[in-house]
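Everything on this sheet refers to the single structure shown next.
A protein chain is absent from this complex, but the other protein chains hold their places.
Showing chain A:
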Amino acid sequence: MKILVCISHVPDTTSKINFTDNNTQFDTNGVQYVINPNDEFGLTRAMWFKEKQGASVEVVTVGGSEVEPTLRKALAIGADSATRVDAPALDGYAVAQELAAVVKNGGYDLVIAGRESIDYNGGMVPGMVAAMTGASFVNTCISLEIDGSTATATREIDGGKETVSATLPLIIGGQKGLVEESDLRIPNMRGIMMARKKPLNVVPSVATATETKTVSFEKPAPKGDVKLVAADNLDQLIDLLHNEAKAI
C-alpha cells in the first residue's frame, strides 16, 4: 500500500497572531512552526499502516524552502521520503492543483490530509484534490481501516458519527481520533539522524491559477471587562443573562 500524507506548515497553536505591511501579511516574527495538528494525527495513523501492514509513506507539502524543517520532522517521525512543491501556498485551489499533480503521478492507494489547517482554516484542499483526481473522499475522518481495496472509515458528523465504506484510491480529511493525542510521536535522535539521509525531492509548481485572494486581515475588537457575579447571588446572573444579554 502506498500512502501520501499531505502536510501543512502552520504556526504553533499558542502563537500570537499579528499582521504587518498595513495588515496584509501574517507577521512571522517570533512564530514557531509545526506540522498542522490535523495532519499530524494522519501522519501517525500512516505510521501504524507502515508498521502493521507494510505500507510505504511519503509526505508532501507546498511551500518555499522555509517549510523544509517541517518535512524533516515528518521524516524523523518515520515517513520514508518527502516532496516539496516549490510554490507559495496562495490559496486552497492553487495548493489543491499542486497536490493533485503529485497524487496523479504517484499512484497512491491512500492520501491522508487534515480536515483543515489551523492557520487559514479553509478546509477545502482534501476535497478539491479528491474531485480533481477522481478519488473517493471522506472528511472529518476519526478512524480508518484498510482491507485490500476497501476502506472502512468513521467520520464525525454533527451530533454523532457515521461509519462508511469506500473504494480505494481514497483521500481523507483527518482529525483527532485517527490516533489519540498520546499516540503522537516526538522524533528521537535516531529518527532525526536518519531523516537527514532520507530523500527530500523538490518539484516545480504546476498550478495555473488561484480563485481567491486575501486582501487584508483584521483582529477582533478588544473585549470589554467581565462582569463578576458573587457565587451566592446567582439570581443576578440569571437576571443579567435574561435582561441584558438576552441569552436565556
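Here is the rule we go by: contacts are C-beta pairs under 8 Å (C-beta built on N, C-alpha and C of every residue); 3 or more make two chains touch, one makes a residue touch a chain; residues count from 1.
Here is the rule we go by: contacts and distances are computed from a predicted model.
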{"item": "Chain excluded from display, named as in UniProt, from \"ABC transporter substrate-binding protein\", \"Phosphate transport system permease protein\", \"Electron transfer flavoprotein alpha subunit apoprotein\" or \"Heme exporter protein B\"", "value": "\"Electron transfer flavoprotein alpha subunit apoprotein\""}
{"item": "Residue of A:Leu43, A:Leu99, A:Val125 or A:Leu144 touching the missing chain in the full complex", "value": "A:Val125"}
{"item": "Residue of A:Ile7, A:Leu75 or A:Ile142 in touch with the missing chain, whole complex considered", "value": "A:Ile142"}
{"item": "Omitted-chain contact residue, chosen from A:Thr13, A:Gln53 or A:Asn188", "value": "A:Thr13"}
{"item": "Chain not shown: contacting residue from A:Asn105, A:Asn188 or A:Thr214", "value": "A:Thr214"}
{"item": "Touching residues on chain A - with respect to the absent chain", "value": "11, 13-14, 17, 19, 37-38, 91-93, 96, 118-128, 130-132, 134, 136-140, 142, 152, 155-167, 175-177, 180-182, 210-220, 223-224, 226-231, 234-235, 237-238, 240-242, 245, 247-248"}
